[in-house]
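Every protein chain except one is present and positioned as in the full complex.
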Amino acid sequence: MKLGRIQGKVWATVKDPKLNNCTLYILQPVDEDENPIGMAQVAVDTVSSREGDLVYWVGGGEATLAFPDKQIPSDVTIVGLVDRMDLKKL
Amino acid sequence: MELAKVEGTIVSTAKSEKLLGYKLLLLNLINPDMSSSNNYVVAVDAVGAGEGEVVIVVRGSSARQAEKLTNVPTDSSIVAIVDSVEFKGKVVFRKS
Partner (left out) sequence: MILCKVIGSIVSTIKHDSYRNKKIMIVRPISPDGKFKSGTMVAIDTVRAGEGDTVLVMSEGRSTMDILELKNREPLRSIIVGIVDRIDTISDQLRK
């Protein structure tokens, strides 16, 4: 899993039926200091997050498993909202 | 998943039998501000996308979960045709 900042939204009418009713966000993976890690991604939301939120997301094959009734074609799925980070300066 | 622009069609006669009948498209991955990343990927189309369109591509084992592509050997699939993109509060793309 990684941290990410939601920076925008994508609308798509024509899509894989398994993605119907999924909100698709532009998500920039970031580190703890908000430095970007790699390219911005399109992510499926599962926790009613909103634009601007700091979230954590799961990638790879596990991203397909967020819904009980279907395996979705997603490789970036938002699984939680960050309320607060407690960081130790090392 | 990533945003990508369909830049071409791949014609391949001698391909794995399991890929027969599936459209292979050449995608240029793009950033959310619509700039090109110059990273190319060839993906199996699951939604009927065409050249010039902006699409969403899913990669890795997740690519096999597209409804029309179950049991198709692929590591990259097009799963949506993008209508519009809002990035940092501005609409940066709208399908014409």
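In order of appearance the chains are A and B, and numbering begins at 1 in each one.
By definition in this document, contacts are C-beta pairs under 8 Å (C-beta built on N, C-alpha and C of every residue); 3 or more make two chains touch, one makes a residue touch a chain.
The structure displayed is predicted, hence computed values, not measured ones.
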| item | value |
| --- | --- |
| Neighbouring displayed chains - absent chain, whole complex | A |
| Of A:P17, A:G52 or A:G80, the one touching the omitted chain in the full complex | A:G80 |
| Of A:I6, A:L19, A:V42 or A:V58, the one touching the omitted chain in the full complex | A:V58 |
| Interface residues of subunit A (partner: the chain not displayed) | 1-3, 30-32, 35, 37, 46-49, 56, 58-66, 77, 79-88, 90 |
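The working rule: only the chains that are shown with their structure count from here on.
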| item | value |
| --- | --- |
| Separation of subunit A from subunit B, taking each centre as the mean of its C-alpha atoms, in whole Å | 19 |
| List of subunit A residues in touch with subunit B within their complex | 7-19, 24, 26, 39-44, 51, 60-61, 63-64, 71-76 |
| Subunit B residues touching subunit A - in the complex, by the definition given at the top | 1-3, 29, 31-32, 37, 39, 46-48, 56, 58-69, 77, 79-89, 92 |
